[in-house]
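Just one protein chain is left out here, and the rest sit where they should.
Here is subunit A:
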Amino acid sequence: MLVVTFAGARISGNPFDYLYDDGLTAEQRAELSAEFGLDRPLPAQFAAYVGALATGNFGVSIAQRRPVLDLYAEALPSTLVLAVSAFALTLAVGLPLGVLAAVRRGRFWGGVAMGVAFLGYAMPHFVLAIILVLVFGLALSWLPSVGGDTPWHYVLPTVTLAAGLVASVVRFLRGEMLEVMGQDHVRTARATGLSGPRVLWGHVARNAALPVLTIVGLQLNGLINGSLIIETVFALPGIGQTFVGAVQVRDYPVLQFGVMAYALVVVVINLGVDALYAVADPRIRRGGATRMAEA
């Protein structure tokens, strides 16, 4: 991982070519290279990099001459706001729509729910982003479309990011709901006198939500990828912007940290999803545990 990032960054170009496009003299270039340790042989650079990492030093941005960690720390809140609100919107819209799609299958509202899901699924982020900006930002002027100064700035990016997730939640939840609805215990629940809605939400939707949870969790990876594009399109000052900016000028320390952090987040998400799933489904949590014996 470290090696790939390190080598990949260096193969693709030299930061000074991008930062100073009016050209540098040979002395200036040598001076800068020495300052950031880029004049040493690659193995030595790598050893220094790993050594610094081990002491918790993530380096300094070549472009901005500020600690990498500070750059990301500044960008983090914006990204977090975007991710959390997109996730919340996904659940708030996706769960009811998914239930609706299952309960009203083959009828008008079920069709509407599936139509919404299909649109969200079929449309790439950037296309949706552009449509939203054109309609709500430019034509109607209801919402700002560039920057991250006010909460209103987050509305369009959040909707864009949530759209794809909503689509998968609806489709998966519908399928799971239909499966659970055919299971015997739903009949038992009805036979004990629980009301239809009670059984629908407390038993069918509850059981169906478990597998959907995993799907959504795994798609958080996609959410991160999506936020790279979306922050760029909407010029939100988030981590995605920081990273994409660094890639454009080959700001090695910044992009190395970005890739590592991304890998770490992906791992954490996957572990988190597994843990969550185990908490939610007792059959996994206590899988293989001893049964209570017949008395």
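Everything below uses one rule, namely that contacts are C-beta pairs under 8 Å (C-beta built on N, C-alpha and C of every residue); 3 or more make two chains touch, one makes a residue touch a chain; residues count from 1.
In the analysis below, contacts and distances are computed from a predicted model.
Novice: Given the choices "Nitric oxide reductase subunit B", "ABC transporter ATP-binding protein", "Nitrogenase molybdenum-iron protein beta chain" or "FtsX-like permease family protein", state the protein name listed in UniProt for the chain not shown.
Specialist: When "Nitric oxide reductase subunit B", "ABC transporter ATP-binding protein", "Nitrogenase molybdenum-iron protein beta chain" or "FtsX-like permease family protein" are compared with UniProt, the left-out chain turns out to be "ABC transporter ATP-binding protein".
Novice: Please pick, from A:Ala52, A:Leu91, A:Leu143 or A:Val186, the residue that touches the omitted chain in the full complex.
Specialist: The missing chain is touched by A:Val186.
Novice: For the chain left out of this view, which of A:Ala75, A:Met114 or A:Val199 touches it?
Specialist: Within the whole complex, the residue contacting the unshown chain is A:Val199.
Novice: Given the full complex, what residues of subunit A touch the hidden partner chain?
Specialist: Residues in contact with the chain left out: 103, 181, 183-196, 199-200, 202-203, 206-207, 210, 280-283, 286, 289, 291-295.
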